[in-house]
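Would you mind keeping the following structure in view while I ask a few things?
The complex appears here minus one protein chain, its other protein chains still in place.
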Amino acid sequence: MNKWRKIFLSDNIIVPLVAILLGLLVGAAVMLIGGYNPIDAYRFLIKRVVGTPYDFGETIRQITPLIFTGLSVAFAFRSGLFNIGADGQVLIGMTASTAVALSWSGLPSWLLVPLSVIAGGLAGGLWASIAGYLKAKRGINEVITTIMLNWTALYFSNYVIRHFYLLKGQNRSEDIGASATMTFLGSTFSNARVHWGTVIALLAAVFFFVYLWKTKQGYEMRAVGLNSKAAEYAGMNVGTNVVKAMFISGVFAGLAGTFEVIGVFHYQSVFAASPGYGFDGIAVALLGMNHPFGVVLSAILYGVLTYGSAGMSFGAGVPPELIKIVIGSIIFFIAAQGIVRFVLKPFYLKRKKEKVM
Amino acid sequence: MDVLTLLGQLLNSTLVFSTALIFSALGGIFSEKSGVINIGLEGLMIFGAFAAGVGTYYAQEAGMGNWSPWIGIIAAIIVGVLGSLIHAVAAITFKADQTISGIVINFLAAGLTVYIVKLLFEGSAETPLIHAFQKKAIPLLRDIPVIGEGFFNAYPTTYLALILVALSYFVLFKTPFGLRLRSVGEYPGAADTLGVNVTRMRYIGVLISGALAGIGGATITLTTTSTFAHNTISGQGYIAIAAMIFGKWNPVGALGAAMFFGFSQAIRNYVQLFEWSKSIPQEFIFMIPYVLTIIVLVSAVGRSAAPSALGTSYDPGKR
Amino acid sequence: MSASTPVVELKQITKRFPGIVANDSISLTLHKGEIHALLGENGAGKSTLMNILFGLYQPDEGSIEIGGKPVKIDNPNKAIKLGIGMVHQHFKLVQPFTVTENIILGMEPKKGVNIDYKSASAQVAKLSEQYGLRVNPDDKIQDISVGMQQRVEIMKTLFRGADILIFDEPTAVLTPQEIEELMAIMRRLVAEGKSIILITHKLKEIMEISDRVTIIRRGKVIDTVDTDKTNPNELAEKMVGRSVSFEIDKTEPNIGPAILQLNNVKITSKDGVSLLNGLNLEVKAGEIVGIAGVDGNGQTELIEAITGLRKIDSGSIKAGGKEIANLSARKIAESGVGHIPEDRHKHGLVLDFSVSENLVLKTYYQAPYSKGSFLNRNAIDEHAQELVGKYDVRTPGIETKVRSMSGGNQQKAIIAREIEMNPELLIAAQPTRGLDVGAIESVHRQLIEQRDMGKAVLLVSFELQEIMNVSDRIAVIFEGRIVGEVLPQNTNDQELGLMMAGCWDQGGQPVE
Partner (left out) sequence: GNNKPANNSSSSTEGGNTEASSGDNTASTKSNAKIGLVTDIGGVNDKSFNQSAWEALEALNSESGIEHKYLQSGSSADYIPNLNQFVQGGYDLTWAIGFDLGDATKQVADANPNAKLAIIDSVVDAPNVQSVTFAENEGSFLVGVVAGLTTKTNKIGFIGGAESPVIKRFEVGFIAGVKAANPDATVTPTYAGAYDKPDTGKSLASQLYDSGADIIFPAAGQTGNGVFNEATARNKAGGATKVWVIGVDKDQSLEFGDEVTLTSMMKRVDVAVKTITQEVIDGKFEGGKITTLTLKDDGVGLPETSKANLSQEVLDKVEEYKQKIISGEITVPAE
């Protein structure tokens, strides 16, 4: 995909920005039709995000799992796999972290926190590897298996929580002790639930970049993703790479779950329906053009819009569903850049001769 | 209860769940056979469920009585087609990544439908209840053992689904249209050089998928919920995608896969009727359909045969 | 030849791609009943020009006249209506469809709303008979040989009643027999009053069949000449811009110990068909062994078995004395086996990788291209820079994606990569397919250089001339076995042809 490179080529940095603008305009139009005031709505959206240190911190909290799941989906894409299963991998990651944090709550923090993080990542990775293994060994399309594994993960997590860690009379696990939590800078953000996971998410993006483009294993993975036959010819083990790619993808997703538990909630709920982190991840990955740094940017955009949407409905009475229309439109315009270029043509872009590919 | 009656009832129950999947999976097939990935089935189903809810309601208000659900179906087709048009424009005309533009549909559908419902019904997030379809038994066929109870005492939509499976198979594999549609999904370059209009065929494929997934969504409103709300469709679109792949992009295969999902769903419910099931943790019972699917995939179904050009936009200048 | 009526006139056609002018004000006239050859190096712009005539590309400048009338051909459908048919360089066939389905696509005979398969098959069978094409209408494309696929391509145009036919390198993938048959078909077509533009790199074919030749170099027309007033040397010189030698300077081989030894190798397919049937073969250091054979007699399986891409059922394969049968592709490569694959797009390259990334496709994990777990970009780029110069790979830069390079240059990159690994055994499968004479010359020179350095070379080619010119020894493969071996100086085309058809005992003398 040379889309990413294109973005950094001067006139292309402008296209995503205009896409965002157009998306907001579509949202405004829909608001006007519904009889709402779009200017107020967007004003309150921004206010909700940057109005107070607390809200700013909460926005960061909102963005963090999006980075992880976005990276997860993007990493799989880069290796030629469509991981619809980040959702389940998040849940499994949560569950493993919760289990570790509650089972060994006596351990000191410096040991318990890393253990719980590792458990979450590993569990997410292994769960994803099931789909990878079935693809590699039996040629079973990962789209189906990951969908099925999502539901399986939902019920499996509920089973673990309800049968081993349930807080009596509640619909959630017991509380995770302070020794297993990862909050930081809480006071700076007026007790917003900011946690170390954000830093680790950014590191994960850097890892993604370095791994895929700077290491030999990443080179293999990209080769397998782009042309598995040639990879095989060159002596790479396609099956192993598929499993490995799913594993790493699952680790990212698992970590999203981990930090929701030990960073944000400090307990795990019994879910009646999937929390949907993974599906957000698909949108974030695609919006970020499957590039790690693109994912970070798109997670920020996505997080800001979703967190800010409450401000919109609070301040301007706009139904919160509207934000989905805005996000959908932005993705639409970013994907269909042709439209944006068309809109821009009279203003900026010199007509390009024949676009290749 | 004897085994045959039971089987008939299980089958009947199976169809409740599978009918919507059949429509939507068929829709997916038309789109993907033409080479356009349709991850937006979920959104298209939402559009359909919404249109059926609203359309049927207004038809009833207008005094159309028993015809109202059919108006709902037509509304679902129209709205489904309009929704898929967005996908088509982005993915085909503007050569956007097909997965992305499918996701766009999911977002827009989830947002727009609830937003419009709120505007139409004074803030209510749910459409008013409607008189939905009723089951109709087919006189003679109904008396066939097992099959009769299983298939021929069903909703009109179920019959429609079965007819559409046959029709889709026929259209895809016996008509010039089908040949062209498939050629465009396999090798658009070849089709183009023979004068087949790749863009047009793909548009048609995607729009048909909008119509069919729309009916799929409508089925849920018109036979199971009688109302449309934000969670009327929650994941069925993805299961339909799974059914389409499981069925190897073949209408009959998709029918089988959809029935299989429905059946494992029915099994999972059926198990709960027995006292002994109480000793099994509930969550494991809930897992049955999904785990069963994976097991069947592992043991029975081999590699899937996606259309070769699936996911690629067509550019005659591309080498 | 009726030199009078021009059926096609291309006037001052210019077509630009980013960074390159593929066609630079090209004019060309095709007369009725003429076979007009188009000759030029890889990347000269031949396919581009023909794609413009067929409506796949739009010219940036220039105009087209058909039968004297100016036309605008903005899609293939228009071209078809104007009676133009094109057989593309890369086949445009839908693999899972049948021959009939591929041919009728777009103008299907109908019965009611159905496709009338019966009458369609009958029509296809009739066409097939009329032109002696011998295809089975009900076979699926994925199951038939390349030569057969070529004929299906031709039938597609005939079925549409085209009388202006464009053949873009139709012979590149054909066996000698198939080429002869194709020539015969072309003669029959012009005899019926059709006109043909033929693109080929094979001067022999041009001399044999064409009426006129237009030579293109770097997007410009160099000259148009009557075939009977020219000769291969002149053509080659005009095309490349320098003189080309067709004779290959080859010293006597200096043969060493056996490097590759196959003993009674057997492979049976899943459906029980015997692919390799007790194959024995030996290649020694310092010699080039050519494998001659009709497509589909086990060449592909032989190569896959040696290189570890396919498991064998029984027998032994030794490289440098070490058993390598059923080892992984990587192990085998590391034990000194280089492989120029048959299909460069499918196997040889990751088209969306850059030139430099492709040049380390097999060595990226070794020093100096990797240090620890990390790639060493500098070393990779340096290596690429060096190879691009040394092997004359023409590319705008080492960061360019291979996809955008011409086939010839893609092939050069693969050869560069494989030779640079310094293998003891080099396997070259169809190494010159689709290359221009200049490029072919350089590939041949490199193979011989390897042999002179004491390496063993196994050459698989459908190009008999290539086998005869380059090999030191020829092994004929038939139905999964080596049925005979001959020395090139002791044989000729006819004899080889007979052996390839399975009649070796009547033909050549087995060497051993």
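By written order: A, B and C. Residues from 1 in each chain.
Please note the rule applied: contacts are C-beta pairs under 8 Å (C-beta built on N, C-alpha and C of every residue); 3 or more make two chains touch, one makes a residue touch a chain.
In this text the structure is predicted, and so the values were computed from the model without any measurement.
The undisplayed chain touches these shown chains across the complete complex, A, B. The residue from B:17, B:169 or B:249 that touches the chain not shown here is B:17. Of the listed residues A:81, A:230, A:270 or A:335, the one in contact with the hidden chain in the full complex is A:270. Of the candidate positions A:155, A:208, A:247 or A:333, contact with the hidden chain is made by A:155. Among the residues A:34, A:239 or A:320, only A:320 touches the chain that is left out of the figure.
Against the chain not shown here, chain A presents residues 48, 52, 54-55, 58, 61-62, 155, 158, 162, 169-172, 191-193, 260, 264-265, 267, 269-276, 279-280, 282-283, 306-307, 309-310, 313-314, 320, 324.
Of the residues in chain B, those that touch the hidden partner chain are 1, 9-10, 12-13, 16-17, 20, 42-43, 46, 103, 106-107, 110, 118, 123-126, 129, 132, 134-135, 137, 153, 220, 223-227, 229-236, 262, 265-266, 269-270, 272-273, 282, 286.
Simple rule for what comes next: only the chains that are shown with their structure count from here on.
Chain-to-chain contact here is organised exhaustively, every possible pair of chains being in touch. Two chain pairs, A-C and A-B, are compared here, and A-B has more C-beta pairs in contact (counted per touch definition above).
Taking each chain's centre as the average of its CA atoms, chain A and chain C sit 46 Å apart. Centre-to-centre, using mean CA coordinates, chain A is 28 Å away from chain B. Annotation for chain A: residues touching 2 or more other chains are 354, 356-357. Across the assembly, chain B contributes 317 as residues in contact with two or more other chains. Touching chain B in their complex are the following residues of chain A: 30, 34, 82, 84, 134, 138-141, 143-145, 147-149, 151-152, 155-156, 158-159, 162-163, 273, 282-283, 286-287, 319, 321-329, 331-332, 334-339, 354, 356-357. Put simply, chain C touches chain B in their complex at residues 54, 56-57, 75-77, 80, 86, 88, 92-97, 101-102, 104-108, 110, 113-115, 156, 160, 403-404.
Chain B makes touch with chain A in their complex at residues 86, 89-90, 93-97, 99-101, 103-108, 110-112, 114-115, 118-119, 230, 234, 238-239, 241-242, 245-246, 281, 283-284, 286-287, 289-291, 293-294, 297-298, 301-304, 306, 315, 317-318.
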